[in-house]
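A single protein chain has been omitted; all remaining protein chains appear in their positions.
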Amino acid sequence: MKYGLIGASGKLGKEVINVFADNNHELVFTFDLTGEWFQSEPEVLIDCSLPEAFDEVLSLATKFSSPLVVATTGLKESNFKKLKELSNKICVVQSYNFSLGIQILLQLTKKANELLTDWDVEISETHHRFKKDKPSGTAKMLQEIFKDRNINTSSFRLGNVPGDHSISFAGMGEVIKLEHRALSRRTFAEGILLSAGFALKQEKGFYTFTDVVFNKKTL
Amino acid sequence: MKYGLIGASGKLGKEVINVFADNNHELVFTFDLTGEWFQSEPEVLIDCSLPEAFDEVLSLATKFSSPLVVATTGLKESNFKKLKELSNKICVVQSYNFSLGIQILLQLTKKANELLTDWDVEISETHHRFKKDKPSGTAKMLQEIFKDRNINTSSFRLGNVPGDHSISFAGMGEVIKLEHRALSRRTFAEGILLSAGFALKQEKGFYTFTDVVFNKKTL
Amino acid sequence: MKYGLIGASGKLGKEVINVFADNNHELVFTFDLTGEWFQSEPEVLIDCSLPEAFDEVLSLATKFSSPLVVATTGLKESNFKKLKELSNKICVVQSYNFSLGIQILLQLTKKANELLTDWDVEISETHHRFKKDKPSGTAKMLQEIFKDRNINTSSFRLGNVPGDHSISFAGMGEVIKLEHRALSRRTFAEGILLSAGFALKQEKGFYTFTDVVFNKKTL
Partner (left out) sequence: MKYGLIGASGKLGKEVINVFADNNHELVFTFDLTGEWFQSEPEVLIDCSLPEAFDEVLSLATKFSSPLVVATTGLKESNFKKLKELSNKICVVQSYNFSLGIQILLQLTKKANELLTDWDVEISETHHRFKKDKPSGTAKMLQEIFKDRNINTSSFRLGNVPGDHSISFAGMGEVIKLEHRALSRRTFAEGILLSAGFALKQEKGFYTFTDVVFNKKTL
């Protein structure tokens, strides 16, 4: 596929370039702080930038009228509203975490929450020192599972850790812990590639990476 | 309830005595290496002994014709055969681990195994230095989930650790780990109490702690 | 030894009673929310209460003129000032954590900090849901090692966990984690017994559990 990339010079952007190149996809457009580079119109647009660039992302997706995969974290409620409006015209896939393992973790956490309703719960996440938002977007997805309960989330920023998440459940005599550890950012780029392929095959609509993995529509 | 206890002087036996006393149940019979103590006939018989005492356990259960809860680990295939024969006459509840959390861990592990069929899997267990069997009975229950695959189990024997179990799943870019940690042996004694209450209400039959927790028959 | 106990009805107080009884020491005085019980004058006074009872602790130690072992956490700067004044007259042993393993952890953390001056550091502690102060007294002892750096501490409150502490160090390519896990409160009671024995042999002075373990004076 011919793809465009917003936030091409960031850490995740670079991994996307590597993984897409390894799979023989052609980069035809980039946009980042250093400016814009255009070779031809992209079939799909990937956003790995920052919330500050959100308006630019919207206007580029509208201009190219191409499916949009949004991997930026730290979006606001108002950003989501606009993404959903946009999804009336084009296909939008948005997720705070594009790893398959995180999708599994979310499912296991939901299951554990159903079975352990009266146990204490705490969430923990660890990322590299360069991560700007706190807690991570993935931690927010986990918090969503426990929205009816008052639970605590701790964030660690350490060296170059790609991304760890854990959920601890504790009763009076035992503790259960579910952990996910990303070994490299390549994992996320592979999920983005999967999502780009999915987006190309869909009509307009708003999808999450859960839909990509389990192949059903959310909204 | 009036209960009898085989292996009353062992670590788990002592916890059973504490937990049953806290719940106002009356100890009326004990049997261990130091001999037999009889006050009155037990309504339910608890076995926290060693496989070496298995024949004695069978004959006591037959003599009292009371429901039997078996918490001994390291049983052989031949022991199980005899337990199932006995269950044609009385109610038998047998498990290698009487913690609620382990039941949840087993369910989550089954779910993860369904979703992550091509990931590597390894099991790990850690117990106090006094534990004689290796791997633990709980590790064997976990191995059973992966019986169609060739997986490795590691056993650690450290100080006075009550019992940790973990299952690691790994793909090429990420790792998921499910962990259970018992905080004290009291957890197991509480599960045994739950099982004794369950056994008193059942007809003859062979049950596991999964049946006690999820309230359905296995065999 | 004949010992007195302030906070006798708390979780730690009860463990102290067990451990001291197992070692044939005689409880002769207690003080807690339910009132005072006096049999004879104690040779050493143990404080396992709350900061709210601090003034009472001081006046009892002065009244009996006996060595004092302070295991209460969450003390203020002003409390420490008064303890040090008191130590001009009697022997005071104070620590936020009476486990031998924590003393080792503190030493290893100091060593790691000397060798890894430019790595990121984060502290984590997990305790039972009943723990009132946050972060734990032990976490404060760990923070003290990094007082020249700006580091983050996360606190988890989960079920009945006796007490976990960890320190993570991370460079750009690797992570080192030092962890301590208390298996039961009995560990702390054993350290308090060690300290009471130490206090009986000392002249007046202010000591910590580090002094008890490594046998040298701090102040």
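Order of writing sets the chain letters: A, B and C. Residues in each chain are counted from 1.
Note that contacts are C-beta pairs under 8 Å (C-beta built on N, C-alpha and C of every residue); 3 or more make two chains touch, one makes a residue touch a chain.
This is a predicted model, so every value here is computed, not measured.
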Return the single residue from C:Pro51, C:Gly137, C:Gly171 or C:Gly197 that touches the missing chain. C:Gly171
Given C:Lys111, C:Lys134 or C:Lys204, the correct residue touching the omitted chain is C:Lys111
Determine and list the chain A residues touching the chain excluded from the picture. 159-162, 183-184
Chain B, residues in touch with the chain not shown (by the definition above): 119-120, 122, 124, 126, 129, 152, 154-161, 168, 170-175
Since one chain isn't shown, list which residues of chain C touch it in the complete complex. 99-102, 104-105, 107-108, 111-112, 115-116, 171-184, 186-187, 190
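Rule of thumb we're sticking to: only the chains that are shown with their structure count from here on.
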So which bits of chain A are touching at least two other chains? 171-175
